Structure formats: C-alpha cells, structure tokens
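Yeah, one chain of the complex is gone here, protein chain that is, but the others are all in their spots.
Just so it is clear, A and B label the chains in written order, and each chain counts residues from 1 on its own.
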Amino acid sequence: MIKDLYELDLGQTGVITTIEGGRRHHLTDLGLRVGKCVTVLTRQPFHGPVVIQVDQVTLSLGKGLAHKIKVEVA
Amino acid sequence: MKVLLLGHPNVGKSVIFNRLTGADVISSNYPGTTVDYKKGLMRHKGQDIEVIDVPGTFSLEPRDKAEAVALDMLRDHPQARIICVIDATKLERGLYLALDLIEKGYAMVVALNMWDVAHDKNISVDPVKLGSLIGVPVIPTVAVSAEGLSTLMDRLLAVEPAGIAELYKRLRLAGLMTGTTCNGCSGCIAGQTCASAPSVLSSEERWALVEEISRRTLTIGHYRHTLKDAIGDYTVKPLTGTPFAIAILYAFWSIFSTFSGLMTDGFLGKAFDRYWLPWMQGWFPGGPGTWIYGVMVDLGHFKDGVWIASETCLESFGVLTSGLYLELGVVLPAVFAFYIMLALLEDVGYLPRLAVLMDTFLHKIGLHGYAIVPTILSLGCNVPGVEATRILETKKQRFVMMTILAIFIPCGAQIAIMQDVIPSYTGFVMAYLFLGYFVFGFLLNRIIPGTTPDIIMDVPVYQRPILRDVRRKVAMRTKSFLKDAIPFVTLGILIVNILYSHGAIDALARASAPIFEGWFGVPRQTAGPLVAAFLRKDLAIAQLSAITMTKYQLITAIVLVSIYFPCIGTFFMMLKEGGKAFFGSLAVLISVAFIWVGLLHLVWVILGVQ
Partner (left out) sequence: MVRLWQGYFALLGVAVLFCGLLEFLAAAAGHQLACPLVVFSTGAFRGLWGGLVTIFSGIFLLKGLGDFGEVHQLGKLLIGCILLWIMAGTDIFALIAAAIPNAQPELWLNSLPVFLESLAPPYTPAITLLPFSLPIIICLRIFGGAKPPADGGHTPEDR
C-alpha cells in the first residue's frame, strides 16, 4: 500500500517509492532517496515536522515535505 | 601547502581541525561575505601546512550562503589538497560528496571519521577495498582521540590528484561501471568503453555507483538500541522532549545569573567602586569640575549648587570608570558564562533537537526550527545572531529573522545590566520582548511576500563534548566580544558626555519631549540614553537608571531602549547581510518601536499606574 510519509504511524517503516517537488536533490544529498527504508520516529504536534530515520541518518522534515514523499508499506 | 578540510556538517570536521592545528587559529570572514571560516598552521614531517576548515556542506550545489562559500573556497584553491571527512556510520551520503570531489580532480584523502561510533554500532567498512575502488587513500579516524590523524597526514602529503579518468578506469575494472564508447583517448581498455568519459556523472548515476560501492565495502551487523539512542529519541519527542527543553533552559538561565551575580556583585562591583573609582578620582589630572575629568572619570552631580563626587562606577559616567566597569565588571562575566553554556550545548549536539521542537511554533511566524540558533546567539550578542541568519534559505526568512532579532532579542550585555539595575523586572521586560518577537513575526509573515520552505534538518547523535575545544571556542568568542565592545563603549560615553556638556542633549530632549512624554510616557531626559543606545544598549540602560522616574516609566524606557534601534555593530552587520532589504527592515523597526512601546504605555494608563 502506498502512503504519504506523513501518514505513517509512529515506528512504522516503509520503502520510498517517489519523492515529488523541487527539493528532491536536497533530500537526496542528505541520504533520503527512492528505494530506501524509512522509519518514522516521532511527529511534532500542531502540524509540526516529523523525525525520520534512514539507515543511520536521522532527519527532521516539515509537514509539507513529508506529504510529498510516498512510501510503500508492507 | 594548503589543505582544505571539507565534509558534511556534524562529521567531526572541526574536531579534526582542532587536533591538527596549534594554538594560532585565525577565524576570519570569507572576502565579501559574513561567513566565517577557521585557518590554522601545522607542521608535519618537516612541511609547513596551512589547514583551512571549510564550512560544512552537503553537496557541491549550494543551498544557502554558507554552502556557497564552501564551494567558492574550493574554486579559489584549485591546487590545495583536500581532506574529505566522512561519517563512517553514514557512508553512502559521504561517499557521494567524495566522488563528486574526485571527479573534479582534486588531490585528496578520505577520513573515515567516527570509526569508534561505527564500531559500537556494529558497522564495518573495508577502508582498503574502498580506497582501491575510488582511487584515493581512505583512512579510518577517531577525531576525538586523534586516532589515525598522523597516518592521514602522511598519506595526504604523498597523494596525487586522481581525477575523473582514473576513477572511471578503476570503477570499470571492478565491473562497477559501463562507460560510453571510446573516441580514442589514452586511458581506455581494449577500445570498448571509454575511461575518460567526456562529462561528469549525473546525480542518479553517481548514486547508483555509491550504492554499488557501499554494497561491496560496507557490512552492517545486528545492532541493539543503546541508552544513548533512547535518550536521543526521548529528547526529540514532543511529550518527553518539551519538559527536557524546559529544564535545559532553566539550567541555562540559572547558571548564567548565578555566575554573573557572583562575579559582579560579589567581587568586581566592590573592586571598581571601592578601589578603582577612588583611585582614579585621586590622581586624574584636572580634578573635579574640569571638562576632561568629567568626561574621563567622574561627571558627579550638583546638590544645592555644590559639586558632589560619585560613589559608584555606575553613577560616575566617566569613560575610564563607568565604561570599564560596565564592560569588564558586568558584561564580561555574563557573556563568558553565556558562551560556555552555548558551546556545551552546541558540542553535545542538543541544539538541532531544540530546533525540531521549536519548529512547530517558528513555522507559524514564517521561520523554521533552525531560527532558534540565530535567536539563541543573539541572546549573547546580536551581531553574530544577525550573521547566523545566513543558514535560512529564502530572502523572506532572512528578512523576518533579522528584523525581529534586531528589535526584540536583548543581548547578553543588556540582560546583565538589567539584572544589575532592575533585577525584579527583568523577567517582565524579557517576556514583553519575546511576546513582541512572536506577534510581529506572525504579522511580518502575513505581510511579506515570499515562501517559507519546510524544514529539512539533520539530527546528529549526541556526543561527549571535548573540554579543550569548548575552551578554545569560548576564548575566541569572548575575545572577539571584547574587541568589539570596549571601543564602542568608550566612544559611546565620550560622545554622550560631550553632547551633554554642550547642551545638545538637552536641546534634543526639549525638541522631542512631546513624543517621549506624550506617546511613550517617559521623561524627556530619556533622549540622552537613546543616543548612547546606538553605541551600546547596556550603557544606555545604565544611564537610564540614573534618571528619576517611576518604576513603570523605567520599564517602558528600558523596553524602548531595547527595541528602538539596533546598536551600531548590529546596524552594520544588518547592512552587510541584508543589503537593500535592510532599509525595509529599518522602516519596520521604527514603526514597531512606536507601536509596541506605545502599547506598553497604554497598558500602564489602563491599569491606572501612570
């Protein structure tokens, strides 16, 4: 099933299928690319950012960006 | 020989720099920008080497001013050798940057740093195999204990630029890459595919390579979550991270005020008032009542027509008494304590977590979590705070940040003086200023066109701070603070004293009386300190305390001094960083001062205290 990264449950893991939007390259440089396994560590309240883990990299992404990343959940 | 230290942020680049270089480190601005970098000298095997710590960058396609400088420095030193620092636990993304550098033909070595952390996490990389694949030496290092750094320098001295042709040849030999058909160059094998491919790799191709290389050199074993990971998670989760953040801020403020209280009230105040002031009053040429004595040592005051000498340095207003006391006796201990704690928080790696927690709120005012860094820096001194706005991506963000920083964030010097002259109202003044920060941030975000991009931030793992590096950082910052503060304070007191003695300030006070007394509800004499505030806010607040007024008027006057105009250092930094936008900022600033201070006056009137 394909989901928004933002919609993943806390602790849930998915595989990135697409990254939309103009800041794809920036995300790629940080280690977030299509085909990578991503886990949601936490989500801040009031439409705040999510904190995710890809390999050993911990990243924080704003809500809008997280919506643009689609993941495949087993 | 020149060596550039290059790598992602938070990979231990600065730690390596500190281990390599000696005490003579110069921190300077990159020409034409306010992005600073560090330069130091070292000797290795009889060679004098200049090491340059380049600002951290995620790629060679810059996204903010700091990254742009990293790229410029690389272009300006084509002959320099490069140490590309990679976090061994985050091999892939580091490797991507390294490949990009190799393709561009630099003579370089790769430092596979945080080797110990990788070991703890059961991650192993084969440095020899990796080195032979990419054609540059790869040396595992542990920067904190200087492990591997000597080998790193040995290899760096011997290294030759590999270049794109060599890289492609090696990769192709390893079966990692298929090239385009050869058009007759020298580096090819059997004329099938070309080693010196005509163009650089596309981003996708390079990532594919990175993945292939890491598949052959990286093994990740089973890994259990440790206590450090658990703490790392809890301090970024909202429910557990917020109480923790509150505790950290409590500790910050508590230690700051205890330390500055101990130094100022316990020792330095006594030293200046009981020894320095009488001593100066005793020997200074001219004697009481003369012009030079008044300006330099003691202005004194008249009571029933008799000149009375001042008893404390705060009252005397001499360049050599008040000036030195303010900077060395009050502000220096406060700024020192502030910088120690800031350096600790930075080196432990707590600030990015605070940024994540604050992002929710800062996003509402058009900024994002990382705006917490310029904000906290500004609480020390507004100048580096404004300088740090370069980490924000868009013009709009930089404008909003710079404007509300310069208006609403009181600097450490100012806070220290407030603690000294109005200890019981400092909290109220600060709260009123922070409220303004959010209110006007929110409004500016609505009014100013432009976008606020979402936060993208790397959250590093916690690290044990190295005391020697903390000490070095604090020493450098304190030194640069003193270098800025003392001339300005001296000049400020000098100018204000001269203006006073020529009646200029009285004239100004008379002329602007309707504004001061009608709109702001403060005595017209406030005009004098406002002139001084342009040079130093701390000085202005000290001068305010000498004017007779009610406590509510004093609070209003202090708020006015805080927000009416940036001090001269901040003024020039804003001009440099903001360019044309600065004038917009100035317009906002002046109107905000009228509104926000007028509002406070209104509150007092409504409460019936004024």
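Criterion: contacts are C-beta pairs under 8 Å (C-beta built on N, C-alpha and C of every residue); 3 or more make two chains touch, one makes a residue touch a chain.
Nothing here was measured: the structure is a model prediction, and the numbers come from that model.
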Task: Option touching the unshown chain, where B:D154, B:D265 or B:E346 are the choices - done: B:D265
TODO: Determine and list the subunit B residues touching the chain excluded from the picture.
DONE: 222-227, 229-231, 233-235, 239-240, 243-244, 246-248, 250-251, 253-255, 258-259, 261-262, 265-267, 270, 274, 427
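The definition used in the following text is that only the chains that are shown with their structure count from here on.
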TODO: Report, in whole Å, the distance between the mean C-alpha point of subunit A and the mean C-alpha point of subunit B.
DONE: 29
Task: In the complex, subunit B residues that touch subunit A - done: 58-59, 61, 63, 89-90, 92-93, 96-97, 121, 123, 203, 207, 232-233, 236-238, 352, 355-357, 359-360, 363, 368-369, 453-461
Task: Parts of subunit A lying in touch with subunit B, wherever the complex brings them together - done: 23, 25-31, 33, 41-42, 44-49, 51, 55-66
